[in-house]
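Shown here is a partial selection of chains from the complex, left in place.
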Amino acid sequence: MTIHAVITGSQAIAAETLAIDHVSKEFDVAGQRVRALADINLTVAEGEFVSIVGASGCGKSTLLRLILGLDTHYQGEIRVEGRRVECPGLDRSIVFQEHRLLPWLSVEANVAAALRKSPLGASQKRALVAEHLELVGLDQFAKAYPAQLSGGMAQRVAIARALVTRPKFLLLDEPLGALDALTRLRLQDELRRIVRQEGATAILVTHDVDEAVYLGDRVVIMHPHPGRIATILPVKGASHDRSDPSFIRLRDEVLSWLGVPRAGGASVEIREKAAKQTASLN
Amino acid sequence: MSWLHADAPHGHIGAPAESAGRKGNIGRNIGPAAGAVGLGLIVPLALLAAWTLSALADWLPEQILPPPWVVYDTLRDGIQDGSLLSSTVTSLRRVAEGFAAGALAGLTLGVLIGLSKTLRQFVDPLFLALSQVPTLGWLPIMVLFVGLDESLKVVVIGWSAFIPVVLNTAQGVREVPQAYAELGRVLSFSPWSKLTTIVLPSAVPSIFTGLREGLANSWQTLVAVELIASFEGLGYLMAYGRQLFQLELVLAAMIVVGAIGLLIHGSLTLIEHRLQRWQSEIKR
Amino acid sequence: ETLLRIGYPGTGLDDRPFGYGDYIAIGHVKQLVEAEFKDQPDVKVTWTFFRGAGPALNESLAAGQLDFAAGLGDLPAIVGRSRGLATEFLASAGSHDPLYLAVPPNSSIHSVEDLRDHKVAQFRGTNLQIATDRVLEAHGLSEKNIRFVSLDSNAATAALVSGNVDASFGGSEYLDLAKHGVVKIIYSTKNDNPTLGRNSGLYVTADFEKAHPDYTAKVVEAFVKAAHFGADEANRQDVFEIWAKSGLPAESFATDFKDERLAHRLSPVVDDYIVARYKDQAERAKAYGLIKKDVDIDSWFNTKYLKQALTDQKLEHYWPTFDAKGQKLTDGEVEQTRAATN
Amino acid sequence: MSTIIADNPRREETARPWWPRLEHIPAAARPFILPVLLLILWELLSHAGVANPVFFPTLEQIVERGIKEAEEGNLIGNFLASLQRDLLGFIAGSAIGTALGLVIGFSRLLRRLLGPILLVHRQIALFAWVPLISMWFGGGETGKLVFIALAAFQPALVNSWQGVANIPRSYRELSEVLTYGWFDYVAMIAIPGALPSVFTGLHSALIYAWTATVGAELLLNIAPGLGGRMNEGQQLFHMDLLFLCLFLLGLVGVLFNLLAAALERRLVRWRIQ
């Protein structure tokens, strides 16, 4: 179960499957050009699980959108298996922070919605849907509507929908951000199990440093203004046990890259931030 | 002119009570987009051109569609000799009186039955049943009860404004989020503080939906009542134009009716924006 | 199948589809038009009664929903013509029709002059309007001195009875009410200037006339038969009974026609009086601002069908004729008829 | 959440009002109290002759009139004629309105082209169209149907337009991610997403059409229908007939409401938690 453990460096040419190559992205905001991403370079190997952390607005979602092919106006190149990404494809799936289930479709139909464009036959599709609902433990809720589910259940359906097409890439944009801490702990384990089981390559954007370290093979730390990669920390096969000192050490390292001191006294910094926001507000 | 943009309609046009709620302002924030008004002029201008052309080429008989310049002349003459103006003033006065009466009564009853479940249980069924009768249905009986004079207009217009105001106000007050109501208790608010600080502000969108609908209804009803029985006002002008086959008079009156409607719509939107600054100032 | 659509400006009591006071109503009840086409099953005759009277009938004409306007009053017809409605005047459908001024029994209004500043019901746009205006003028008043509420005849009656208006100008509808003391008639044009009454006509749309001259002829034939029947004093009671289908009692028609021969009003003949009346109405309509364009009356009148029908039915000299001032020019054969004694 | 202001039980005990405590009346009886009181008052007034008997028929008279009308089948016939007219106009108007609303909701270009004129159109009071419509389509059945359809058109248009316009942008992104084409988007997202709003529109359209039916029957030429009967009632001072008509009008309103609610509940099941 450690197919991914071989790749640890930041540039693994052998099994390279996704390459982000000198990517920059600008937005027009109120007539001004704002750099959202500046010279992003990252290669991801097959089966690897990459976590991305960074302050709000540092361009994490933007990067995922580019990988998906939702937006093709950028400098540089993003290649999937050597070919430039031109548009969304069923080889790349995403789980959004807010599940985005279609409220008018049953759980089953929501998952099946991802297979609408697949060439499979109806019975095969049905089987796939059932299989993936089982994978996320919701086979009993196939007929329920999203409104009848708890937040955690809905997020599991979203994960099933993302996986049902058997994508090469699973992009996760703060998939567990809206859940409570305990549910989140549980779903993290599930997510890891499922991704392994499907053998997908995963890119996880999160605000939760524990989560990034717990799930990732590598943790990409981004800094804002403009969005750029500050560093990439390998988690190594090391410890995925949250209580292990090596885990704690790595987590603290990530936190310090993000500017969070080990304990207490963040208020000065917050004061500064607040003052800055005032300036931009008025 | 931001209220002129048409990227998103308001949902208040006779939206039934259950769904009215906070709907009124959903689409408003979909930006006006610079070119929208320009593009929007194409169709009206094309229609005007077709109208002119048809008048020049005599495609439609004059009694079906008088030429635009005749309508223009009628408007101008009506303004110059004061007849159009005085009709407009009369109509506006009627709407103002009827609407003020209906809306005030509606707000009061709406707040009361919104606040008290007990009262609601008593009043709701009767009120709902009565409100199901189209306003115009009351007209024949009202003519017999209150006569043809101004009081008829005020009563009927008032009633037509009353219904949506009551329904929406009651709904808005009733649906004050539990969370805020609880907050009022935690902060040991007096009933008055609760009403002014929590209940009414939170019901504002709903109340506005009601007022909007009430005003639209008033305006509708005014025209109907004036068409049926009156000797002045814009509706009367139309009826007169109709009787004497003067379509240009009808069209001129329609233009005034539409312009006033637009004005009311615009000012309501502005007022609503102002009252809900806290909502429109979301700029992040 | 050809539809022959006849419109009639008015309804009976509580909107029932019957007219009264003219020979058109007789033709309708006796189904004389239908009889004319009984050998032509593909021709279907329909009747529409307009609560909104002339103006509403005009709307239907404009929308192309009628072929004949039977009994259309002078003013609405003139208004229609001034706005380009293509119709032809086939025959007179009524003249010398008097106006009554009704007020509540305890009213302080005792004369036309007293109307000043009062609220009066008036059916605008119908032939009542100019007739009323002329009465006012003759008594030193004008529309401006009076607050008119535009109400149709039925509504006006109700409004008067319930005290919603102070007075109302109208026709025989008020006679029965007066008899029962519900209203009081304080004035009538009957003994006033003979040109003060109302007039109405039989019209065909130009399109229909062009497409179906034969049918047009038959319709005129039928209505001349109706007029013939209606003008005969021997039928006096029958005529009133026919009109009573409208819901007004026969007695009120008796009152209406007291001391007046039926033929005085029920005549299809287009004489100098009629031509003069329409010309005068057209001028006044313009003067009052009711129409904006001049209306040419002479070219409007197409009496060839009427002449043919009168000839066919040997009625050329049946009705009396009047001069422009309303003075009798010639006596008619009809004046020999006597009411049946019963 | 019943009462926000008077939710302190202790306070109520201290201030004991002189009037009968409303809270003591059982909840099941409450809806009927006011109507029954009203009817009793009516009976008393009409029998005591306090009110003008012409204007205030007794309830028995109204019931009698109802029975008579029912036996003659007259009022029922008029009622059905109105209903038929209403439904025809409603179907035509709301179908066109909904279709146009959806199309405008989808197409930015159409929205910009037609938006302003539709906005202006909406500000013209419905009844202001009566003279024009009667001139263009006559005061007969056609004119009435056009008028009723026009009444149904606006709410159907506005709400379906809004329904499409308010579909969250994030769903469009989702459809892109799922590589949906235009048709897939419409079928899977736009239509079902707009459905609740479309329903709101149809519901309003139903109510508006019914108002317009009455208006058309009062303002345009006579035809079989409740409007004509109401005219009759007014002109002949048959208050019993007028009240019967009012009752029928209200009944239809209530039925339409129930029908719309039931239909909506069935078709928009997913909204129910």
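General observations
Each chain carries a letter (A, B, C and D) given by its place in the written order, and its residues are counted from 1.
Rule of thumb we're sticking to: contacts are C-beta pairs under 8 Å (C-beta built on N, C-alpha and C of every residue); 3 or more make two chains touch, one makes a residue touch a chain.
Quick caveat, the model's predicted, so the values are computed rather than measured.
When all copies in the structure file are included, the protein chains give the formula A x2, B x1, C x1, D x1.
One rule holds for everything that comes next: only the chains that are shown with their structure count from here on.
In this assembly, the chain whose C-alpha centre lies farthest from chain C is A. For this structure, the chains sharing the highest number of C-beta contacts are B-D. Averaging Cα coordinates per chain places chain A and chain D 50 Å apart.
Look at where the CA atoms of chain C average out and do the same for chain D: the two points lie 41 Å apart.
Our note on geometry: chain B versus chain C, Cα centroid distance of 43 Å, whole angstroms. Multi-chain contact residues, meaning those touching two or more other chains, occur in chain C at positions 59, 62, 155, 158, 162. Touching of two or more other chains is recorded for residues 134-136, 231, 234, 237 of chain D.
Those residues of chain D whose C-beta lies close enough to touch chain C in the complex are 134-140, 142-143, 220-222, 228, 231-232, 234-237.
Residues of chain B that touch chain C in their complex: 61-64, 143-144, 147-149, 229-231, 236, 239-240, 242-247. On the chain B side of its complex with chain D, the touching residues are 4-11, 13-16, 18-19, 26-27, 30, 33, 35-37, 39-44, 47, 63-64, 115-119, 121-126, 128-141, 143-145, 174, 176, 178, 181, 184-185, 191, 194-195, 198-199, 219-220, 222-224, 227-228, 235, 238-239, 241-242, 245, 247, 250-251, 253-254, 257-262, 264-265.
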